[in-house]
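One protein chain omitted, others in place.
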Amino acid sequence: MTASAWGAPTPAAASPGGYQAGSAIRALQLNDLLEIEKQAAQILPKGGFGYIAGGAGDEWTLRENRAAFERRQIMPRVLTGKGPVDLRTEILGTSIASPVVICPMGGQGLAHVTAEAGMAMGAAAGNTIMTLSTVSTLSMEQVASASSAPKWFQLYLQKDEGVNRELLRRAKAAGYEAIVLTVDSTATGNREADARNQFVFPFPFGNLVSKGTGGDVHALNAAFALKINPKSVEFVIKESGLPVIVKGISSPDDALLAISAGAAAIQVSNHGGRQLDGSPATFTVLPTVAKAVARKVPIIFDSGIRRGQDVFKALASGADIVGLGRPAYYGLALGGWRGVQSVLELLNKELSMVMQLAGTQTVDEAKRTGLV
Amino acid sequence: MTASAWGAPTPAAASPGGYQAGSAIRALQLNDLLEIEKQAAQILPKGGFGYIAGGAGDEWTLRENRAAFERRQIMPRVLTGKGPVDLRTEILGTSIASPVVICPMGGQGLAHVTAEAGMAMGAAAGNTIMTLSTVSTLSMEQVASASSAPKWFQLYLQKDEGVNRELLRRAKAAGYEAIVLTVDSTATGNREADARNQFVFPFPFGNLVSKGTGGDVHALNAAFALKINPKSVEFVIKESGLPVIVKGISSPDDALLAISAGAAAIQVSNHGGRQLDGSPATFTVLPTVAKAVARKVPIIFDSGIRRGQDVFKALASGADIVGLGRPAYYGLALGGWRGVQSVLELLNKELSMVMQLAGTQTVDEAKRTGLV
Amino acid sequence: MTASAWGAPTPAAASPGGYQAGSAIRALQLNDLLEIEKQAAQILPKGGFGYIAGGAGDEWTLRENRAAFERRQIMPRVLTGKGPVDLRTEILGTSIASPVVICPMGGQGLAHVTAEAGMAMGAAAGNTIMTLSTVSTLSMEQVASASSAPKWFQLYLQKDEGVNRELLRRAKAAGYEAIVLTVDSTATGNREADARNQFVFPFPFGNLVSKGTGGDVHALNAAFALKINPKSVEFVIKESGLPVIVKGISSPDDALLAISAGAAAIQVSNHGGRQLDGSPATFTVLPTVAKAVARKVPIIFDSGIRRGQDVFKALASGADIVGLGRPAYYGLALGGWRGVQSVLELLNKELSMVMQLAGTQTVDEAKRTGLV
Partner (left out) sequence: MTASAWGAPTPAAASPGGYQAGSAIRALQLNDLLEIEKQAAQILPKGGFGYIAGGAGDEWTLRENRAAFERRQIMPRVLTGKGPVDLRTEILGTSIASPVVICPMGGQGLAHVTAEAGMAMGAAAGNTIMTLSTVSTLSMEQVASASSAPKWFQLYLQKDEGVNRELLRRAKAAGYEAIVLTVDSTATGNREADARNQFVFPFPFGNLVSKGTGGDVHALNAAFALKINPKSVEFVIKESGLPVIVKGISSPDDALLAISAGAAAIQVSNHGGRQLDGSPATFTVLPTVAKAVARKVPIIFDSGIRRGQDVFKALASGADIVGLGRPAYYGLALGGWRGVQSVLELLNKELSMVMQLAGTQTVDEAKRTGLV
């Protein structure tokens, strides 16, 4: 499957119920990754947009994920003689164009007819890694064939261990290079937008389609494992034979548990404010987690990244790379893989400017910078 | 008196002045306990709604009761392997379905034709305790006959000791299991909504009806005791022969005075922001009171609970159980006893989700959790 | 001159330019002293209202005078057994009904046809002290004859020492019992509302009428002394032979200078936010000033009092009594002397409720209470 093949809608992403996702394939003229949400809201069905944009409860944590960045500042450094900026870095042995990878996000057919294939191609065009969600619209094999770029597979641990083994086996066979084990979803957050919109997924979930229609999120969530502990991490490591990134960490204690269980990396995340409303912003907890982790494993940071300055602040607070979520989803909606590429390019452009103005030339230098 | 008997309006709750309370008996489709206030505002007469919803003065404390929760956060714990959640607990020897009881609230005929009988039945349906106010629409005997579930009787101490003795005697005789002695109302807060709406109670007060029409709040308040001290607590304990919960505590010193006088429990409360505007949020003072109380007696916490996360935060800050006020009142207005049940179910559902995502399986575990 | 004499407009307060001040003499049905500002805005000419309500510059200090109260809270005390409340107190040997006196405010003909005579009668009806401004509409002799209640005379020190001597001589002769020496006005604040409204005083100033029309504020301000120091205080003490209250203090150093010079009392005030915008709220500086003053002389507190809880908080932070400004002015506009009386009654009523709910029975007890 090639980029041009994904340039047009495919039956796999068509909705029987008449859901109208985006279908344009185009580069985006973006001013920033905040206004892109408003643009996406204009073309997406209300239910789909609400699912993507919404958070849990009062959406306090959703807002706080952004607000927390405003409490720390970047000191301009103007006489260091540094430049030009080099954004390249690596994570778990994979070289990437910048310290930004794509987060796992469910059901991308909600955004665009090319669904996760479009996201994978966009990530590839941006020379970075895409993480495929367990609850993707396309199957992991379809997505793997959409681009030759490195990809990770995100696992929602199921109650049925056989299903877990099968998913991990398929992921490895399809060439996914790491498993992102989500551990913050043993209950589903109260996302009220979905309730208000009476939202039901219009598509089956490609990886689970043999288990039924797959579109019923409540049935799906009911199949998720209720108890996750370090042994769960060990299980996934053993079954997959791949590096395992434990995603959904806010507490230093959980970070240490994950590392003890063999995690190859930690993903500091609160699921984009979609799970436990009233939990702290990930940017707030990052320094404490980073102190506990003490660079034993890399830290991936997500939940709230919208600006190059956010990436810089995360790097300067202990992150090795960041994960980008909703803005990539919106880029996909508005322009398919080229939209995703535009989003990544803008974020990298902003980061490059910020690093230059902060007197830092490399990602490692940014990571050694203190905020004020 | 049975649930079905209370399913229809009764003469006792009818208003001679044409006040139109709710009369529906139905389960509610609720997204949260914040929007329910807006829904209730649409069906209740302005004066009645203002009386229920309003606070004292500038309503600073009313708002602060909510805002204070936002200053502390719950740490997600994701690798504890805990679950499923068990909400059951007990208070003063009574087992309840969750750490949520119903606060005393005056004149519930303002909300619904079934008045406090509906509230009692809703509490019973939710397997929890209802506290009946001294200034209820129905008499304590009527309410006692409406459900066999455990109930507490709230006492506004009167200047006339004979009246106090009579009220306590009747409460015990009617099967109320504890007395909630309100001590924060030796003067009445300046609730300006009532003044603006020229609100007068459209019904007599069932417990005091032999004393006159009972609908004149100012005359009623004038009968309240002006001086309350530890001897008052001792008096109520002795006269009632029941456990006495001292309600309206913000100060650690008052908590210790109450305990010295023999209080069986403390209710940290600022009367839902209806009394001393400019006093701190109860959530703000809770940790200090809890430290002083040192688990000598249980602490009931109220004023501001709207979310499962609020219940969790209160438990994690020293409360043993919480009291729910206005949301239950609104549930009664919108759906009678089934509305109250819906409100309790939603709050319990949220609490269950929060406890799961915080890695706590029991109320005791939640109480041992620290906030951040 | 009697109350009834002042019940109708007098030629002295009539405006040649057609300015329409209030003329009603009536008790006011007030919910609070915040909404009274909006009510006054509806009946007063825009220029006059702007002069009364406006502050300096961005009005940051004007707003901060209110906001600062919200940062400290009153602890409810519920088991002290105190009550009923007694508001009576005294200041400089004069007994007053409550710890609230009337601040000096210029040109009260802007508000009401009875001008400062109405204010004096209202203060008398409220059993408290009225302070007459140097720049009053009526002359100090006219005001003195309007009521037999105790009055203070506020002095803007003039460059011309002869004028100062004459004003002090007249004040003493007319029976004013103390001099309030304003020291914070050696330059005039940038009150932009006046500039926008192109406001000019429509009346001459009664005390200075022999010096010209008196209506030109800029000419008037130009006559004010530019340099004020402890010797100025000594001069006023000596010339008046009366107790001198030094008004306009925010700094502990200035408080100590005033006391060393013989001040009988200190008035902590920032002129209601009308002078130095960007200066701290008086409530913010009060504890530090009080600590420096160490009860050597009484402290009068003003700038921002609108609620009974504000009075309590000031008392609990070191004030002995408070001065009420704009709300009294608005009460005068809306109801003449009876309006002033209504304003005082409402404030006292609120204070009484607050003291009761805070477990304090007397002003001295309120002063010994700590805030939280």
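For clarity, chains are labelled A, B and C in written order, and residue numbers in each chain start from 1.
Rule of thumb we're sticking to: a contact is a pair of C-beta atoms (placed from the backbone, for glycine too) under 8 Å apart; a residue touches a chain by one contact, two chains touch by 3 or more.
This is a predicted model, so every value here is computed, not measured.
Peer 1: In the full assembly, spell out which visible chains the left-out chain is touching.
Peer 2: A, C
Peer 1: Per the definition of touch given earlier, which of C:I228, C:L351 or C:A366 contacts the omitted chain?
Peer 2: C:I228
Peer 1: Give the residue, chosen from C:E90, C:D253 or C:D364, that touches the chain omitted from the document.
Peer 2: Only one listed residue reaches the unshown chain, and that is C:D253.
Peer 1: Decide which residue listed in A:A41, A:V209 or A:M353 touches the omitted chain of the complex.
Peer 2: A:M353
Peer 1: So one chain is hidden, and I want to know which residue out of A:A27, A:M75 or A:A173 touches that hidden chain in the complete assembly.
Peer 2: A:M75
Peer 1: Touching the absent chain: which residues on chain A qualify?
Peer 2: 31-32, 34, 69-70, 73-84, 307, 309, 312-313, 350, 352-354, 356-358, 372
Peer 1: Kindly note down the residues of chain C that lie in touch with the hidden chain.
Peer 2: Residues in contact with the chain left out: 57-58, 60, 183-184, 186-190, 192, 195-196, 226-233, 246, 248-251, 253-254, 257-258, 261, 270, 275-280, 284-285.
We take it that only the chains that are shown with their structure count from here on.
Peer 1: Over the chains that touch one another, what is the least number of steps taking chain A to chain C?
Peer 2: 2
Peer 1: Report, in whole Å, the distance between the mean C-alpha point of chain A and the mean C-alpha point of chain C.
Peer 2: 61
Peer 1: So the centre of each chain is just the mean of its C-alpha atoms; given that, what is the distance between chain A and chain B in Å?
Peer 2: 43
Peer 1: Where in chain B do residues touch two or more other chains at once?
Peer 2: As it turns out, chain B has no residue touching two or more other chains.
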